[in-house]
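Quick one: the structure is below, and I'll ask about it shortly.
For this view, one protein chain was removed and the others were kept in their places.
Each chain carries a letter (A and B) given by its place in the written order, and its residues are counted from 1.
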Amino acid sequence: MPGPEFRLAELQAQLGGEIQGTVDPILRGVASLEHATAEQLGFVVGGGHLKTARASQAGAFLVASSQLAAELDRPCLVVANPHASFARAVALFHPETAIQPGTHPGAVVDATVTLGENCEIGPGVVIEARARIGARARIGANSVIGADTVIGDDCRLYANVTVYHGCHIGARVILHSGSVIGADGFGLAWDTDRWLKVPQVGRVIIEDDVEIGANTTVDRGALDDTRIETGVKIDNQVQIAHNCHIGAHTAIAGCVGIAGSTRIGKRCRIGGGAVIMGHFEIADDVTVSAGSFAAKDILCAGTYTSIQPIMPHADWLKNAAQIRHLADMRQRLSALEKRFTEIAQKES
Amino acid sequence: MPGPEFRLAELQAQLGGEIQGTVDPILRGVASLEHATAEQLGFVVGGGHLKTARASQAGAFLVASSQLAAELDRPCLVVANPHASFARAVALFHPETAIQPGTHPGAVVDATVTLGENCEIGPGVVIEARARIGARARIGANSVIGADTVIGDDCRLYANVTVYHGCHIGARVILHSGSVIGADGFGLAWDTDRWLKVPQVGRVIIEDDVEIGANTTVDRGALDDTRIETGVKIDNQVQIAHNCHIGAHTAIAGCVGIAGSTRIGKRCRIGGGAVIMGHFEIADDVTVSAGSFAAKDILCAGTYTSIQPIMPHADWLKNAAQIRHLADMRQRLSALEKRFTEIAQKES
Partner (left out) sequence: MPGPEFRLAELQAQLGGEIQGTVDPILRGVASLEHATAEQLGFVVGGGHLKTARASQAGAFLVASSQLAAELDRPCLVVANPHASFARAVALFHPETAIQPGTHPGAVVDATVTLGENCEIGPGVVIEARARIGARARIGANSVIGADTVIGDDCRLYANVTVYHGCHIGARVILHSGSVIGADGFGLAWDTDRWLKVPQVGRVIIEDDVEIGANTTVDRGALDDTRIETGVKIDNQVQIAHNCHIGAHTAIAGCVGIAGSTRIGKRCRIGGGAVIMGHFEIADDVTVSAGSFAAKDILCAGTYTSIQPIMPHADWLKNAAQIRHLADMRQRLSALEKRFTEIAQKES
């Protein structure tokens, strides 16, 4: 199955930018500098990659500046935002597989469901009562959509996704396999000698253009809703607890956990493996470093970190144990300073 | 679909407590103070919420004391345990959807399976040989139950749950979507130049009234069983390794990992993102703080913590790096103290 091919000038017509160089090669794909062939486009974002680029077999480069282009012996397309142009170039060479409208006979769609125009319902899909599926939505094999849930236009649910009842998913949302939207939040009340379940009767609202990774979970609200605003991107194995509110265009890397009722601002970046405790507020434009643990409000934009440096285990044994003695060490240090000052005063 | 409605006096009949106030409003739901309407019940657990409660539109309040009620200008139901009464009130207004007994024609139930009375087997469900399903159990769409597994009465498995062969699930257990019960534990033996798999031939035993969150995994035992005692509540994305034993009424928040053969006591609370290493013992009534890492026995009740405070990244760069020098710092401090004492002795 040969894919599409483009001359560099055709790419320029789609991506903008300026061509530097005289030949106009035919390109049949995008590749990493290490693996590119003469028919593939490479990508050079900074001077640090120049050496690798020169050694590469790539037929042309997408570069960030005409200076970079000048240092390369092959035709270049110079663009203002090479990351974004690169994303668009990859999409041109790798168009999504065409939608195959229709409902597979092996799907189980309740008679009260509303299906939009030209949507694709895969084999084994189950759609429960009164759910509404938008136009051109693709629901992958064996996914399950609960009663009264709304899936927007042009959504793509991969195989084995679960959306519980009564949730609301906007347009162009991507849900990867194994993701679970709308399971009960962890609401418990202690009742003498056992936990009583607090029924979780809120919803999950996911706005437009959100992507949610494989095996990520977003719990429904307890009374109010859990809300993921427009353009949020969430990686795999993330847990978003009940009543969280994630601001628009925030990106959350893999394995993050966000506890209940926390409100995260717009355009935040939450690094992989970070844990954010519940009932806190994170301002817009905050970066929480990967692996960090946040248990307080963060009210100013900026980067915040709480990780321990890794070291050879023998060093760690010596040093980390001292953390137990830090308060004592600080007190002893202050005592020494005081005694020292007394001596100095005596001497003067 | 209007839900049930109750006068406050009717709620009192169900929940106990005392009514303070003269009118007896009709209530059609429970809501957060922020979003409640005049036909909804609010919930005020402490004085800290009084201001929000007064500004709320709620028609009545569930409160913890008559003093609190006295400060509110609306009818109140005063109860001893407002969290538990709140949970019950939500359940009254939001009864579970009625079970729809029967086996969907799209389910695949082996001829040797025993189905209890009035259970509901959804479309796409697969139940393998000799499994036994209890009365009134609900098995959600596309869930798979392995051979010889027992599911107790009144269990609820949501969609896309997997229970491997030979496991034993008690009564009234809730398993959320994507949870996997009984996969092989991580048992490996190093054999010259490669890992050899240790067959995992134990079971998972889950006792009554347990709830297990979305995408949580509980591995089967290696030889003996993995056991989750009665009333344990486990949130999403938790990993319970082979041969763990979780004591009754313990609550485990999201993203926790518990390594093999660890024994956790009764009524423990394990905070989100905590990691508990293998072959340890945690006593009854222990709280492990969220984000903490426990790699030793904890034999006394109480709260235990091992997290690092989060700080602006620049501060972290300065301070966290010093952890590598703590042993050195402590030695230098001791040396200074010694020299100081020598001087002081000389002077006296």
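Definition applied: contacts are C-beta pairs under 8 Å (C-beta built on N, C-alpha and C of every residue); 3 or more make two chains touch, one makes a residue touch a chain.
Owing to the predicted nature of the structure, the values given are computational and were not obtained by experimental measurement.
For the options B:Ser65, B:Thr217 or B:Thr250, the residue in contact with the chain missing from this view is B:Thr217. The residue touching the chain not shown here, chosen from A:Arg7, A:Arg130, A:Lys233 or A:Arg263, is A:Lys233. Between the chain not shown and the residues A:Pro4, A:Gly102 or A:Pro309, the one that touches is A:Pro309. Checked against the hidden chain, the listed residues A:Gln14, A:Ser32, A:Thr52 or A:Asn118 yield one contact partner: A:Ser32.
Residue-level contact of chain A with the missing chain is found at 30-32, 34-35, 81, 83-84, 86-88, 90-91, 93-94, 97, 104, 106, 122-124, 140-142, 158-160, 174, 176-178, 209, 211, 213-215, 231, 233, 235-237, 249, 251, 253-255, 272-273, 290-291, 307-313, 316-317, 320-321, 323-327, 329-330, 333, 336-337, 340, 343-344. For chain B, the residues touching the absent chain in the complete assembly are 108, 124, 126, 128, 142, 144, 146-147, 160, 162, 164-165, 178, 180, 183-184, 186-199, 201, 215, 217, 219, 223-224, 237, 239, 241, 255, 257, 259, 275, 277-278, 287-289, 292-296, 298, 302-309, 311, 315, 318-323, 325-326, 329, 332-333, 336, 339-340, 343.
What we mean here is this: only the chains that are shown with their structure count from here on.
Averaged Cα coordinates give chain A a centre that lies 25 Å from the centre of chain B.
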